[in-house]
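Everything on this sheet refers to the single structure shown next.
As you look at this complex, bear in mind that one protein chain is not there, while each of the others sits in place.
So that you can tell them apart, the chains are marked A and B in the order they are listed, and the count of residues begins at 1 in each.
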Amino acid sequence: MARMKFLADAERCIECNGCVTACKQENEVPWGVNRRRVVTVNDGVPGERSISVACMHCSDAPCMAVCPVDCFYRTDEGVVLHDKDLCIGCGYCFYACPFGAPQFPQAGAFGLRGKMDKCTFCAGGPEKDNSKEEFAKYGSNRLAQGKLPACAEMCATKALLGGDGDVLADIFRTRVLKRGKGSEVWGWGTAYGKPDNPQAKPPQGAKS
Amino acid sequence: MDAHAVVSSRSWKIALALTLAVALGGVPAQAQQDPQAQRLEETQAQRQQVQPGNNAPVWREVRREGEHFTTIKGPEAGVLIHSLGQTWREIRNAWIVPIVGWLIVIAACAIGLFHWGHGPVRLEDKPTGRLIRRFTTVQRVAHWGLAISSCILAVSGLIMLVGKHVLLPVIGYTLFSWLAEISKGLHNFVGPVFAASAVLMIVVFVRDLLPAAGDLGWILKVGGLLSGGRLPAGKHHAFHKLWFWGSVVILSTIISATGLVLDFPTFEQTRAVMIVMNIVHAVAAGLLMALSVTHIYMGTRGVEGAYEGMRYGYVDETYAKEHHVYWYEDVKAGKVETEMAEGTPEAPQVLQAARS
Partner (left out) sequence: MIEPLFESKPDHTIMYLFAKKLGFADQLVGKKDGKQNIKVKNDEPDIEDITREFNRGTWTIGYTGQSPERLQAHMRNMHVFDVKTLRARGGKDAKTGYVLDGDYFGLPWPCYGNAALKHPGSPNLYDTSKHVMEGGGNFRANFGVERDGVSLLAEDGSHSKGADITTGYPEIDHVLLKKLGWWDELTEDEKKEAEGKNWKTDLSGGIQRVVMKDHGCHPFGNAKARALVWNFPDAVPLHREPLYSPRADLVAKYPTHDDVKVLWRLPTLFKSVQEKNKEIAKQFPLIMTSGRLVEYEGGGEEQRSNPWLAELQQDMFVEINPKTANDRGIRNGEYVWVKTPTGARLKVVAQVTERVGPDTVFLPFHFSGWWQGKDMLPFYPDGAAPIVRGEAVNTGTTYGYDRVTMMQETKTTVCQVERAA
């Protein structure tokens, strides 16, 4: 069975927010709920990189671990989902998540946050696949239709990859090799900063 | 129980190790002599000159846990990786949940053992039928406000803390979620009531509970409990004072303050703030709950005559003489003005109303 994953290739991301908009549109996500976001490091200076981040569907999900009502579950494909009917809106998953994936529709005076909402890997929720109820609560269930998440499908540069982890790993490995880092990832120069051959240069790779 | 979290408190250990390393070894000051340190300082722009395709400086930035640039508006939207969450998860699941949970059980068992082994503290003489006003109405309202809100908060808090492990397997997901939702609602609305009651309690009781000479000796002899006698005390003996200062002044204040921060996330508190508040709140509340078991016991079954005092405001002179003899003598001598009555605390007939 495939183990679903996201991979955000910082070398390719052009900060177009296409993934963000695709998710919003596909799942009709309300204003203020940010299932996916694009964050830019070193904005405006050389070395600027952007990364698209949403729920990473962790193997040992901290959100799942701290939920007081145990409303999270993992599908066979490794997608971490939750049941909004059980959620009490305590916010613990948001505190625990390294990526800030859980979102709440209300500000939360007296702790009233509403039901937690997050990226579902376009795999819906516990309701019946592709039913109206499922869409109303969780958004689109593309996986049940044999499709991949809308954000990854939309990505113009294929910076954001989503799908079978093994396939993603192959794709990314190809890119790393093509970019010319390849075998230079290892070796004295990279590890210790004292190259055997001070003239050593990584091979000039192709843009990928 | 989350066994995984018990074993892998890695981030703790790494943080500790790094702190020690920096404190003891220090980072080499002379960058030229240490290319490795120099490379850690490289910006992405510099790195891609020497090693195109190596984005290590970017990923170091990502882990920095500061805010980066994003057009998305939301709480901490610019933070890419927030490592404290996993640390909190480990602390909470491995330490706080089991320790607080078992602490309550142990406290209850200890009190149970005391009650079964030693038995309640009874009055030696019969009630005289003469009553002394011990607590004013305001004091009782403050106390019961605090007490009832505490109980609601304790139960609802425990449901949210350990309910997943204790209740959920028994009553199932739907029912437990419903119960937890009610608990959260109660907890969050009664919380400010608790905070207000704590303030009121401190205001109306502090004068009676100021430390005095003899308190330390009283504590060391556990009030005479072990020796079988009863050490003399004033209106409140030292354990009352310890309880007041420890639980009401210190613990309740901590719990209220942290609780209010947690209850109103509308002030853009960061996750780090909420996590620290949550830990302090849980630890303080755990302590308070465990100690409250004793207090509740003592105030109900544990000491004969005590409950009536707080419930109705009056105690029989026997109770006063046996437990708070200095106060009894002061009242009798007219040094302390207080209401006297006749009958039982449930149905007092006031003899002389007076300021107290």
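In this section, a residue touches a chain if its C-beta (ideal position, glycine included) is under 8 Å from a C-beta of that chain, and two chains touch if they have at least 3 such contacts.
Owing to the predicted nature of the structure, the values given are computational and were not obtained by experimental measurement.
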| item | value |
| --- | --- |
| Chain not shown: contacting residue from A:2, A:45 or A:167 | A:45 |
| Subunit A residues touching the omitted chain (full complex) | 15-17, 20-21, 24-25, 29, 31-32, 43-45 |
| Hidden partner chain, residues of subunit B it touches | 69, 71-73 |
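The criterion applied here is as follows: only the chains that are shown with their structure count from here on.
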| item | value |
| --- | --- |
| Separation of mean Cα positions, subunit B and subunit A [Å, integer] | 38 |
| Complex contacts: residues of subunit B adjacent to subunit A | 2, 4-5, 35-36, 38-39, 43-48, 51-55, 57-58, 61-62, 68-72, 74-83, 85-86, 88-89, 92-93, 160-161, 163-164, 168, 173-174, 176-177, 180-181, 184, 187-189, 262-266, 271, 274-275, 278 |
| List of subunit A residues in touch with subunit B within their complex | 10-11, 17, 20, 32, 34, 37-49, 51, 53, 60, 62, 65-71, 83, 85-91, 94-100, 103, 107-113, 176, 179-181, 184, 190, 192-194, 202, 204-205 |
